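Up next is subunit A:
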Amino acid sequence: MVGMKIAGIIFSPIIGVITGLLLTGAARKMVARVEWRYGPPILQPVIDLIKLFFQRPPSHGKTFDYGLIASLAGSIVLVLFLPVGRLCPLSEGGGLLLITYLILIGPLGMALSGGEGANPYVSIGISRKLILSLGYEVTLLLILLSVMSEYDTISIFNVVRAQSENGWSLFSWPLVIPGLAYLLILPAILGVKPFDVASAPQEISSGPHVEYGGKYLALSKLEGGLSEFIGIALFVNLFLGGWSIPGSLHLPAGVLGVFLGVLVFLAKVAFVFSLNVTVSASFPRLRVEQAVKYLWSWPAFIGLVGLIIVSAL
Partner candidate 1 sequence: MSGKRPSILNSLGAGKYLFRRPKTIKYPFELKEPAPRYRGFHLNDWDACTGCGNCEDICPNEAIEMVEVPELEEAPEEGRTNLRPQINYGRCCFCGLCVDVCPAGALRLSRDYLHIHFDTDTFTFIPKDQKSAGEKFLPEEEYSVLKANLDHRRQDYEGFSQDLDFSLFRLDRVPMPQVPPEERKLSFIEQVIGYTKEEAKGEAERCLECGLCEDACPAGLNIVDYVGAIYEDDPDESLRQIFKDNPLPSICGRVCMKHCEDACSLGKQGDPVAIRWLKRWTADSIEDYKRSLELTPGEDKGKKVGIVGAGPSGLSLAYFLRLKGYGVTVFDSLPGAGGATRIGPPQYRLPLDAIEKDVNYIASLGVEFRFCTTVGEDVSFEEIRDVYDAAYLAVGNSDPLSTGIENADKAHLALDFLRSNKIGEGVEVGREVVVIGGGNVAMDAAREALRLQHMQHPETSVVTKTVSLEDWDELPATGEEVEEAREEGIQFNPAWGPKKIEVDGDGRVKGLLCTKVKSVFDEDGRFNPSFDEDREKFLEGDTIIEAIGQKPDFSFISEETFGKLEFTERRKVRVNENGMTSLPGVFAGGDIVNTNLDAVTAIADAKVASEGIDCYLSGK
Partner candidate 2 sequence: MSSIEEKITANFDGIEVRKIEEGRIEVKTKKEALLSTLNFLKDEGYGHLGLVSCVDRIEEGIFELVYILSRYLVGGEVAVDQASLIVKTEVPRGNPTLVTSVKVFETAEPYERELHEMFGIVFSGHPRLTPLFLERDIDLPPMRKDFDTRKYVEEEFESIPPVED
């Protein structure tokens, strides 16, 4: 069990990073398809990263560097609290509550770092990002509360295990309501269109990333990939049963089981992600106030209704 833990601590961030990058690559390819073209090789983000790590752009001071690192570190820690398949290093304890805090570290670190660059687009981008986070954070909290009260646990691991026995929560009453709410805010959490107001290259020159170049950009891309992974992984764990396979099939125990579990998990992640890509490929970007307005209307309402129903039942 300890070996498993250590393996989890080592592998789950790695899996997270790699999946994040591959998903970014896949997203570019899928968007390209919708645009009637082939798109880059799926490994393109990796190539970009290698290149970026070789570049040495100027730094804008200590906070600039540390903020970025903090943001990345926050995301890595967050991954550790998420079960990736059956690799679940730290998530048996205070899982969900912790996540609500940790999920804010990413944007905050970015804000810290970006604020050092004197570019006005950065501050606009950061304020947009924070406004957007506030937009979905409440709904996310409502959803997490519903899940916690339904399963009566704050451990994600337990939530997943419960689903593997009782069926996925997305398809079970009453958790389908917060599940839908989560699906509605998922693009905002991932920061993809129509909610990519924070980076919005055509409006504010990619916002917080304006001053990043070379390795800074590489780190922020890693962080971006990770947070995409986290957003989806959380959904898969909470609503799509994590590693579990529908029906009466059960994964074998042991290393093979862990491995297969990770594969199943990643397959679900990829599926949810492709839904998001389709959405992002077929919508223009919203204005920030429109985005917040949207987030606080339907998703928040559904989330609230979901919580009420869950706690009432």
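How these were chosen: all candidates are chains of the complex that A comes from, given by their letters.
Criterion: a contact is a pair of C-beta atoms (placed from the backbone, for glycine too) under 8 Å apart; a residue touches a chain by one contact, two chains touch by 3 or more; residues count from 1.
Keep in mind the model is a prediction, meaning the values are calculated, not measured.
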From 1 or 2, the one in contact with subunit A within this complex: 1
Complex interface listing, subunit A residues touching candidate 1: 30, 32-38, 278-279, 281-283
